[in-house]
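The following block contains the structure, expressed as structure tokens.
Removed from the display is one protein chain of the complex; every other protein chain stays in position.
Chain lettering (A and B) follows the sequence in which the chains are written, and residue indices restart at 1 in each chain.
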Amino acid sequence: MTREEVLNKYGKSKDNLLYILHDIQDSNPRHYLTEEDLKEVAKWLELPYSYVHGVATFYSMFSLKPRGKYIIRVCESPTCHLMGASNIIIELVKSLGVGIGETTKDEIFTLELTSCIGVCGVAPAMMINSEVYGNLTSEKIAQIIDEKRRESK
Amino acid sequence: MTVPRMHVLLPFDPDTLLSGVKEFEKALLDELKKNNLEEEIKVLETGSIGVTGRGILMVVYPEGVYYANLKIADIPRLVGEHFVKGRPVKDLLLGEVPARFVKREKVGLVREQKRVVLENAGMIDPENIDEYIAVGGYEALEKVLSSMTPEEVIEEVKKSGLRGRGGAGFPTGLKWEFTRKAEGTEKYIICNADEGEPGTFKDRLIMEGDPHKLLEGMIIAGYAIGAQKGYIYVRGEYELSIRRMQKAIDDAYKYNILGKNVLGTNFTFDMEIKKGAGAYVCGEETALIESLEGKRGQPRNKPPYPVTHGLWMKPTSVNNVETLANVPSIIKNSADWYRSIGTEKCPGTKVFTILGHVVYPGLIEVEMGTTLRDIIFNYGGGIKDGKKFKGALVGGAAGVFLPEKFLDVKMDFDSLKEYKAVLGSGAILVMNEDTCMVDMLFSIIRFFKHESCGQCSPCRIGTYELYSLINKVRAGEAKESDLETMINLSEIMFKSSFCPLGQSLVMPVKSAIENFREEFVAHLDKNYQCEKCRR
Partner (left out) sequence: MAEMVKLFIDGKEVEVEKNSTILDAAKKAGSYIPTLCYHPDLSPTGACGVCVVEIEGSPTPKRSCCTPVSQGMKVTTNSKSLREIRKTIVQLLLSDHDVTCPTCSANEKCELQSLANYLGVDTNGLPAILERKPLDETSVSIVRDPNKCILCGRCVTVCSELQTVSAITIAERGFEAVVDTFFSQGLGNSSCVNCGQCTVFCPTGALSERSEIDMVWDALLDPDKVVVVQEAPSIRATLGEEFGMEVGTVTVGKMYAALRRLGFDVVFDTNFAADLTIMEEANELVERVKSGGPLPLITSCSPGWIKFMETFFPDLAKYVSTCKSPQQMFGTLSKTYFAEEAGIDPSKIVSVSIMPCTAKKFEARRPEMRDSGFQDVDYVLTTREFVRMLKSAGLDLKELPDERPDELMGMYTGAATIFGATGGVMEAAVRTAYWMITGKELENLDVTAVRGMAGIKEAELDINGLKVKVAVAHGLGNARELLTKVRKQIEETGKSEYAFIEIMACPGGCVGGGGQPKGSTFAMRARRGEGLYAEDKSLPLRRSHENPAIKRIYEKFLKKPGSGVSHKLLHTFYYKRCDLSGCTIESVTEKHANHH
């Protein structure tokens, strides 16, 4: 969907702000909201620009920076922490060569942390875009990353 | 038309999906086709049945046989042996898991759960409204609309003793009564499905496994309080829940269960899903309302409470998913029936998630008042790998660290209070002897630091101060007085934070330091070896 299509879909009610931001971000292959996006949304809903900025930066699912094709979100909640999430994070940092919140140079991966994603039964867990991966181990991580890297080519 | 001889249920949840249940389903259908069984044997996708960590699962009716850890290579045997010859494949069975079975009948030694809210989850196709109706769904709504006044509904719910399952345990009937009696004609019912408490996913399973039950509970609530519109505020991360709820809403409109003149009565009710965007604080009802209005999810001062000044400042009842999912059964079976389950002050069941170092992590629904020991050792199968129990974090991140001597606490709102603990979201994180409590408390403080909304100073700065203090402890740079500072600070945060987020840190901080003091003191020594904190 283009930005205009998203806006037209939701009408001008201010309570649609979060939905609109979600849809615009989801339509962007780099999974983020641009300055222009926030500007146009503010105009459409007749909200102050700063207000839209304030809302967009409040929620952790929105990003104002371009991200990779795959957003890896590692759960760092207490359950996953107990089950070894720290090792998983270290493993990912090592194999991707980026820090938390950073995107790989080839723009394929962005590494993020997330609060509980509700799959604690298979902790430690992570999400890649909307797909969940659980019972993670170092070996599994390497395998998943390799696979995604191949898919993206 | 052929009546299917067998029903095969395939639970779809993140766990089975990542084990490849989609591919498995496709292969299974192909195999059935090859054997001309596609009309005799009906394959259904269902929600989670509460078993996790066991790969692809399958339930076969009418026998009620459970399979686990299935692979595509197993399909020819399953079809040939079980579906054609009627002999279950023994080595693929889920096995003698004590409490994990979700069954309607008691079979042998299997320890049965008491299911009310999850009675249909895993049993019916959640995307098919007819199946819900076939198992008695929307009967309660019909009863309410045809024979009960809103006041009678409220009275019945009050009589049932149902208390909010979001954590605070406020009597649901009372909340509805306040909303109903509040001034104004425009009122709202909001379902709080912003399930963010770490270690909790019960609401997700209800929405994914039996969305119509929630819908029915909400419509009844809307009727009772005098609302014309309901909103379900779902965590943005819960894509499947959102999809299933939306399907349920769309179907309900088609069946005139939503919209103008519901079921041919004068009652008109609309429903909409709103999607969160990643903010734990939005689980707090006023923050949720702010977010629903399209704002930053920052809590409002209470009073005034949402029951008088809620969404758009109109009277609003905000209820948790699990709470609302209890309502249809209460109406259908009477308040007295409901009171026969659970304890006197906390009737009904409670859905718990048992996680961490247990044999069977997952979700159970049991009567209120079941002991922690029972939950961990019977339903959870005890501690994994033959290790010893060390402690349990009960109630989510805003919960309490309980040591072994508290294992016999009854899990209900009031009994836990005696131990200065809370039921919270019903999450139980079990930790074995190898766990470092300092490291666990660190993880919790880090979570709160990340999720503090930043509106009020005690929480915004307090969480960060606690974070730097626990890091000092981890690094062996703290003094004993720093432990007291942490407790004092969390107590001040309890007394002065704007909302429950900042107020609740006192629970884990105090309970961890007090119940596991020796371990904290040991960390003060720079030379103390801890592979979790110092590597």
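We adopt the following convention: a residue touches a chain if its C-beta (ideal position, glycine included) is under 8 Å from a C-beta of that chain, and two chains touch if they have at least 3 such contacts.
Just so it is clear, the structure is predicted and the values come from calculations on it, not from any experiment.
Novice: Considering the whole complex, which of B:190, B:273 or B:469 touches the chain not shown?
Specialist: Going through B:190, B:273 or B:469 one by one, B:469 is the residue touching the chain not shown.
Novice: Which of B:7, B:410 or B:460 touches the chain that is not shown?
Specialist: B:460
Novice: Using the touch definition from the top, which of B:69, B:228 or B:496 touches the missing chain?
Specialist: From the options B:69, B:228 or B:496, the contact with the absent chain belongs to B:496.
Novice: Provide the residue numbers of subunit B that touch the chain removed from this figure.
Specialist: 279, 296, 301, 303-304, 449-458, 460-465, 468-469, 472, 485, 488-489, 492, 494-498, 503
Novice: Please give every residue of subunit A in contact with the chain that is not shown.
Specialist: 35, 38-39, 48-54, 57-58, 60, 64
Keep this in mind: only the chains that are shown with their structure count from here on.
Novice: Could you tell me the distance, in whole angstrom, between the mean C-alpha positions of subunit A and subunit B?
Specialist: 24
Novice: Taking the touch rule as given, give the residues of subunit A at its contact with subunit B in the complex, in rising order.
Specialist: For subunit A paired with subunit B, touching residues are 14-19, 21-22, 45, 54-55, 58-62, 76-79, 81-83, 114-123, 127, 130-135.
Novice: Can you tell me which positions in subunit B touch subunit A when the two form their complex?
Specialist: 14-15, 17-18, 52-53, 195-201, 204, 235-239, 274-280, 291-298, 353, 355-357, 361-363, 393, 397, 427, 429, 431, 435, 439-440, 443-444, 446-447, 450-451, 453
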